[in-house]
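One structure, as structure tokens, below. Some questions next.
Every protein chain but one is kept in place in this view of the complex.
Up next is chain A:
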Amino acid sequence: MPIFVDRRLNPKDKSLGNRQRFLKRAREELKRSIRDRIRTGKIADVDSEHAVSMPARGTGEPSFSDAKDSGRRQHILPGNKHFAPGDRVPKPGQGGGGSSPGKTASEDEFRFVLSREEVLDLFFEDLELPDMVKLNLKEILSFKPRRAGFAATGSPTNINVGRTMRNSHGRRIALRRPKQEELDAIAKQLAILEAEPQSAAPARQRIAALREELERLERRRKRIAYVDPVDIRFNRFDAQPVPNANAVMFCLMDVSGSMGEREKDLAKRFFVLLHLFLKRRYDRTEIVFIRHTHEAQEVDEETFFYNTQSGGTVVSTALEEMHRIVAQRYPSNEWNIYAAQASDGDNFVTDSERCIGLMDGQIMRLCQYFAYVEIIDERESHIFGSTDNGTSLWRAYSVVNQRWPNFQMSRIANAADIYPVFRQLFARQPVLQKSA
């Protein structure tokens, strides 16, 4: 009789640890390959599984092995059809392989699939929101209950039944509380004796004694409670402080008529990336979407990314809307506030001045970080490439840029720029540096 063990219920993914080790080892190369892929493909694709080829560096397993192109050897093969000794067989084309010494493809040349989580992890590595926790918010604002042993007092909802009954049981044993079985046994004996018709003196005495015993036990049972208040235990909870890291990201996008399909597409891609990044890294971050033409409105995610709308361009409306929302919902002493704005840089003539005013006067004081991305024409990219010359909004923001270290601006001319610019804006920095 063999021993049978059913292992099917054992925990799965026994080799998960090995997989993680392997991915860690191949990290740099995997990262590069994924970034290359996404730079050329669709940004939203990042949010899915990816097949990558086995990285060559860092994952080799060398050992001493014979060189195929040296020396003399013999192959013993089955299935000779017409060869006679001395026959010559041409070698198959260079590369060794071929029919005779049947070689299979090396194990190192294969592709495997990374899960969505692994892709995102690799993709967003080294990125973070700068200056995440406001210094003046380091004091603790919220608490989370955490289990911390047992207490003798508490509210009835927190009674720990197991503990309580254990105490009760121990106390009952210690104080020798009569058990129900003992009582039942005596009562049964009594019933038998009483049922007998003739009652002799010894029997009567016996009955009386039993009655007395029964009464004594019952009294004792009443005196010693089944569950006594001293038995009761409550689950104890400690309030554990949770450091405050409330963060909100404002996404401001220009959807006015001057933004062509291409510009809107690039801006949206940028925000898709930002959105993914925040969702992945900061699960408690709130995101506010504001789009604007000559007027601004807060919209939901779906509308922000997929709705079309058109009109003139007044950038300051978006800033005002943002300011309004901050004042209403996100008091700046409790929230880390971030903003990213994308626009083609066109603005209503006098509005840029107003923007400078708004930024200087209000927004930059509230914000931890403000990133401005300008979508420009590919042909313009080499004209504007390095100069401060540019659209009206660019020039206006250049002024802001010089005054505020927590303001960053950058230009995007084509899809391939998006990721580098994104990285540049959100690269993990020890201290936000700025050449003012």
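Simple rule for what comes next: a residue touches a chain if its C-beta (ideal position, glycine included) is under 8 Å from a C-beta of that chain, and two chains touch if they have at least 3 such contacts; residues count from 1.
One rule holds for everything that comes next: contacts and distances are computed from a predicted model.
A.B. asks: UniProt name of the unshown chain, from "SpoVR-like protein", "Ligase-associated DNA damage response DEXH box helicase", "Insulinase family protein" or "Cell shape-determining protein MreC"?
C.D. replies: "SpoVR-like protein"
A.B. asks: Considering the whole complex rather than only what is displayed, give the residues of chain A touching the chain that is not shown.
C.D. replies: Chain A touches the missing chain through residues 1-8, 10, 12-15, 17-25, 54, 59-81, 83-91, 99-102, 104, 107, 110-112.
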